[in-house]
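Since the structure comes first, as structure tokens, the remarks are kept for the end.
The complex appears here without one of its protein chains, the remainder shown in place.
By letter and in written order, the chains are A, B and C; residue numbering begins at 1 in each of them.
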Amino acid sequence: MTEGLKVVVIGGGSSYTPELIEGFIKRKDEILIREICLVDIPEGTEKLEIIKNLSERMIKKSRLNIKITSTFDRKDAINGADFIITQFRVGGIDARILDEKIPLKYNTIGQETTGAGGFANALRTIPVILDICKDIEEISPNAFLINFTNPSGIVTETILKLTNVKAIGLCNVPINMINMVAGIYNVDMDKVYIQFAGLNHLIWGMKVFIKSEDVTEKFLESYIKKAGALKNIPDFDWDPDFIKSLQMLPCPYHKYYYLTDRMIAEEKEIALKEGTRAQLVKKIEKELFELYKDPHLDTKPPQLEKRGGALYSDAACNLINSIINDKKDVQVVNVKNNGTILDLPEDAVIETNCIIDKRGAHPIQIGHVPAKIRGLMQIVKAYEELTIEAAVKGDYYTALQALTLHPLIPSAEIAKKILDEILKENKNYLPQFYNN
Amino acid sequence: MTEGLKVVVIGGGSSYTPELIEGFIKRKDEILIREICLVDIPEGTEKLEIIKNLSERMIKKSRLNIKITSTFDRKDAINGADFIITQFRVGGIDARILDEKIPLKYNTIGQETTGAGGFANALRTIPVILDICKDIEEISPNAFLINFTNPSGIVTETILKLTNVKAIGLCNVPINMINMVAGIYNVDMDKVYIQFAGLNHLIWGMKVFIKSEDVTEKFLESYIKKAGALKNIPDFDWDPDFIKSLQMLPCPYHKYYYLTDRMIAEEKEIALKEGTRAQLVKKIEKELFELYKDPHLDTKPPQLEKRGGALYSDAACNLINSIINDKKDVQVVNVKNNGTILDLPEDAVIETNCIIDKRGAHPIQIGHVPAKIRGLMQIVKAYEELTIEAAVKGDYYTALQALTLHPLIPSAEIAKKILDEILKENKNYLPQFYNN
Amino acid sequence: MTEGLKVVVIGGGSSYTPELIEGFIKRKDEILIREICLVDIPEGTEKLEIIKNLSERMIKKSRLNIKITSTFDRKDAINGADFIITQFRVGGIDARILDEKIPLKYNTIGQETTGAGGFANALRTIPVILDICKDIEEISPNAFLINFTNPSGIVTETILKLTNVKAIGLCNVPINMINMVAGIYNVDMDKVYIQFAGLNHLIWGMKVFIKSEDVTEKFLESYIKKAGALKNIPDFDWDPDFIKSLQMLPCPYHKYYYLTDRMIAEEKEIALKEGTRAQLVKKIEKELFELYKDPHLDTKPPQLEKRGGALYSDAACNLINSIINDKKDVQVVNVKNNGTILDLPEDAVIETNCIIDKRGAHPIQIGHVPAKIRGLMQIVKAYEELTIEAAVKGDYYTALQALTLHPLIPSAEIAKKILDEILKENKNYLPQFYNN
Partner (left out) sequence: MTEGLKVVVIGGGSSYTPELIEGFIKRKDEILIREICLVDIPEGTEKLEIIKNLSERMIKKSRLNIKITSTFDRKDAINGADFIITQFRVGGIDARILDEKIPLKYNTIGQETTGAGGFANALRTIPVILDICKDIEEISPNAFLINFTNPSGIVTETILKLTNVKAIGLCNVPINMINMVAGIYNVDMDKVYIQFAGLNHLIWGMKVFIKSEDVTEKFLESYIKKAGALKNIPDFDWDPDFIKSLQMLPCPYHKYYYLTDRMIAEEKEIALKEGTRAQLVKKIEKELFELYKDPHLDTKPPQLEKRGGALYSDAACNLINSIINDKKDVQVVNVKNNGTILDLPEDAVIETNCIIDKRGAHPIQIGHVPAKIRGLMQIVKAYEELTIEAAVKGDYYTALQALTLHPLIPSAEIAKKILDEILKENKNYLPQFYNN
């Protein structure tokens, strides 16, 4: 075998890629790579070229012997791959703009990963990920797929339920929560341990430890005034009584569920003033790619931080590192439940603390979760399960039940209106609903 | 043993009692009763007297040898009891008016059994039912308790979790759904069989049979235009696509969940025009008691129908009949889950088809329920579990989590406002929140 | 549709068939039959002919209009069938003789349904039942299959796991236990209710009721001296302390598990003196068929009772009766567990009290069973699961694990010796182990 890994990045033309490149460069002593192959679609030709060139300059500066390649031929890319990172978005940023705008029209949360926006995103993404997995099963069945594509939990559950691909779902929310706690306590991230349980973008920090001491209660007191780690989510304070009653650390996305009315109001106000988050991101992206073009740029520019996705590269590189080096350390990823949380189906995907070794991710047992988080976790999981079924079959009625069940959708009538508009506006990306 | 049963009715001064008396008279050949003891509280003296007198006239007319007694001394009543029927409301109709009005102020469903109103009702009721059960455990541990007191599922779960009383929860919703189907098909009720699953006031008819034939699909088509069986719930049409996607018969209370926005609008409009349902009921009750006073009245007056509670007497009498005669027939009641629905906790109370025999009610196994109904069932059950815990401990923070979790409450902030107002307005009935 | 049912009996040439015919004649007012089709294999030509003729004489005497047909063409028989009763034995009585003798050679229980003998029987039977089910799926997918073929629990689990046939497993053990209790109390069988739980031939009567009263404790005291209902099992007394500690009614087959050493000794002694049970049965069968030949015989001869299988016809006819008439009464049959007993896999087949209606058999929920019966139930179920897997795949190693795990097999070494001999001696009936 040729020495070093082949890492394939599907959606390689993303503005995030330089962060990933930087992550690999930082870990050069532990992760030996022979090739990073950036895959994208012809519509993204220009971006892919820019990213490839910037990546090559970064690698050159690092004096590493990593080949950067780019291609539209996915099968060719997958061939010989050790790790395949998926970070694509079906329909690109314009589809995301619709994911945010359509739900808002009906006075519901407009967001790319949750609510009706996340639902539309899932419908578009699931057929594509299944296609990719068919290629992996055929060409590189032993490769690990590390999925960042949103909605990450739903996408990972789709893969683990319907394919044989060795997939692990990843999200930068847990690592950012750890980072936030580290910041508050002014310690390194490795001094923070959070016992998580939940679903992707619906994860609770059940216990918080600093240097092995359980500081949960104290931390929550101080936390109340300091939330707001993620760029993609508007930020404001939690009610102290609410946090006291929850006795856990909510994730940033919990605001959509616990503070729905305020979040809708805020989203509407921002959308009116400056456009939705996706519209802003589109602008940022444009500026970023202008920067990336600069033939003298050979590092990740600091402006990338505005884009969100903080620490996502660390999440991915840490995971790959622990797999190839059989580290048996604890990381927070999306895996098959298999009884870890006894209140969710065995074949559901959950996000939780796992031991990472050469074979993959092994969840640490949780058992039953408290009723206060159980109910929300269960209804969102049922929504996710129905969404996968609807997306795979292209079944209107299952889609209607999925959206109706979503706790951010106020009624079956509104669900139907939004569903109809999603299907209409995403027609090009939803062949499964039109061709059967 | 003296021949015949002693049946105790706690909340015996209710306007519903004549219906119960009529039910026993109709079944005189199967249910031999020696005494019906009506229990109430001193505040209800006048009503209790009226009901007692009317009951005596009804019994006299039937030429049966049943003694009607009335008392404020619950322990005395329970002594020697075979069946204890609980149909009281803590705080009476005025408390119910508040249960409807407070939530509506915050633009949420105002209803006596679900949403924030049902929650307030549960907080008031749970300490009282536990007191009653303490008496039963002490004085008549072998008596069956048949609970009608709302929220019936939560109250029954409280009893089965925290006491040794042999309790069965009862509700007139399932029998009315059967009756409605019978009406549509123009057959007797015993020709209709519905396979139910769910929680009290959140029950789905998963399959509908007429004369042993599965007519579910056909029935749902015809049903769409004909819903609306219960007096206590405003009536309007379901969307055909929604019913088609659900593939089940929803219960009337599902409108609060599936059509929340329309139900709130409707409630507000009615409240403005004619007062809330409870205010209307108060008026009806007043008229009913005027009628009941008539010393010539010796039958249940037809006006009682306006009150709601249709067929509730049949539900209770059928249950008693099958228990004492060991009938082993199928009835729909609230029992301990014990794995019947694998997606709910083992110690949860569910409403489902049960075999009724001398020992009580034994659920027919269901297994896993479809995802489309599972999620809603699970979140409401988690809410119920927290509500019981909050009501028993008088714990503000658990109460806040309970109400926040309820799918009819839009946010933690609104939950807090409503909770604070509930605690304030129900102060006299919530000692557990004030004395600890 | 032509009026009346078509009932197909696979293994129709069995000496038991006249009992079945008698059962249908007895229930003529409730079960209308147009044809009873007896299916067998060419090796059984003579017996089939004899049975057909006797059946025709019995029907003629009853003046019913039922056509008796016989065929070797299974597909033809299945066509138009409403009920298919399977009561065949692969390899016939000679295979059963081996099932009894081989295990005994190794000082282990030799029995046609449990231990190594039942295991061999399962290996031979499973491929055949799967063939039959393929025909049913293709030709009469709506027919009910009522399986008597032993080992009945394993065979039924095979069908329900691997095919879509609507199968219910049946055994005459529960009905005989009810009959025995009725006899002891001198009441009719319908005055006895036993709450059963377990697996086929490993079923415990957890509670015993006479005329709706729980008499379990008293009954067990009196029972101790009176066991021994089934002809196929040697009979002797239970130890009073053991029954007192069990607090349940064991089934006759429990002696193989609880009194293994005595049963082996007894089997060996009988085998030496008069041959194994199968050898005796072979003799009885011969005599029976001689009797059956008599052209004047037009009723079931009393000598059939010696054969065993008491009440098996009642079990089958009662089941068919309740299905076609949607009776919703309780019968004890083998069904998919589906969570009824929480300590067994969801897809396992269990034997328990079920509601019987037009759709089939619906178990009454049990929940967790006491540890004292749980462990034995679980290990036998694991053995059964492995046996099915071994029989389907023809896998030697899985077979070795299955037999090793069986609680009646004392060690892996003996398991291997017995397995090797079973495979050798049953070679003609185990193509799956030889052709792969």
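As a working rule, contacts are C-beta pairs under 8 Å (C-beta built on N, C-alpha and C of every residue); 3 or more make two chains touch, one makes a residue touch a chain.
Predicted, not measured: the structure shown is a model, and the values here were computed from it.
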Touched by the hidden chain, restricted to displayed chains: A, C
Hidden partner chain, touching residue among C:K60, C:K218, C:R262 or C:K424: C:R262
Absent-chain contact - pick from A:D94, A:D294 or A:D329: A:D329
Chain not shown: contacting residue from C:T299, C:N325 or C:Q378: C:Q378
Residue touching the undisplayed chain, where the options are A:G44, A:P363, A:G394 or A:P407: A:P363
Touching residues (missing chain, whole complex) on chain A: 193, 209, 212-214, 326, 328-330, 338-340, 342, 346, 355, 357-359, 362-368
Residues of chain C (touch criterion as defined above) contacting the omitted chain: 239, 241-242, 244-246, 258-262, 343, 371-372, 374-376, 378-383, 385-386, 389, 396-398, 400-402, 404-405, 407, 410-414, 416
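Operating definition for what follows: only the chains that are shown with their structure count from here on.
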Gap in Å, rounded to a whole number, between the CA centres of chain C and chain A: 55
Junction residues of chain B, two or more chains touched: none
